[in-house]
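First the structure, which I've put down as structure tokens, then a few questions once you've had a look.
Right after this comes chain A.
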Amino acid sequence: MRLIISNSSQEPIYEQISKQIKNLIIRGELSEGEALPSIRGLAQELQISVITTKRAYEELEREGFIETVPGKGSFVSSQNKELLKEKRIKMIEEKMGEIVAEGKSLGVSLEELEEMLKLLYEEEV
Partner candidate 1 sequence: MSNILEIRNLRKQYDKFSLKDISFSLERGYIMGFIGPNGAGKSTTIKLIMNLIKRDSGEIKVFGLDNIKNEKEIKEKIGFVYDENYFYEHLSILEMKRIIAPFYKHWDDGTFKKYIKDFNLPPSRKIKDLSKGMKMKFSLALALSHRAELIIMDEPTSGLDPVFRIEMLEILQSLIQDERVSVFFSTHITTDLEKIADYITFINDGSIVFSRPKDDILESFALIKGGKELLDKDTRKEFLAIKENSFGFEALTDNTDRIKKIFKNEVIIERPTLEDIMVYTVRGEIKCLDSY
Partner candidate 2 sequence: MLRLILKDILIQKKTLLTAFIYGFFAIYVFGVKYYTNGGFVAGAVAIGYLFITYAVSYDDKNNCHIALNSLPVKRIEVVLAKYLSVVLFGCIGIFTMIIDGFLAELFGFAMPKNYVAINNVLMVFGVLLVMYSIYYPLYFRFGAVKMNIVNVFLFMTIIVLPKALGEFILNHENNPLIKEVLNFIRNSPKSVIQILSFAAVALISLISIGTSTRIYKSKDF
């Protein structure tokens, strides 16, 4: 399991953690039923506050990615692959929504946005 925390990022640390774990689950690197490090253990390893890791886990739990069994720890919950994909697509949709809003506020046309997207899509392999 790989987790990299950036202290200089604008993104709050709990979000960095939950996002990275989410991606690990979606990509199948963390499989169903697998145990996650304990909240306190993870905080110690990453040298961050217990509250931060707790919040990350709570978020993952709320979104149904993990389950916490009191006294035993947290585990990757059984995932519906289709549902997972849907979730990811929804995330993309949300981000696109932001792009559209930003584009509109700057007066960028749909064609221009499409062009930009096309360029980026082809660029990134």
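How these were chosen: all candidates are chains of the complex that A comes from, given by their letters.
In this text, a contact is a pair of C-beta atoms (placed from the backbone, for glycine too) under 8 Å apart; a residue touches a chain by one contact, two chains touch by 3 or more; residues count from 1.
A quick note: this is a predicted structure, and the numbers were derived from the prediction, not measured.
Touching chain A in this complex, out of the candidates 1 or 2, is candidate 1. Chain A meets candidate 1 in the complex at residues 10, 12-14, 40-41, 43-44, 47-52, 55.
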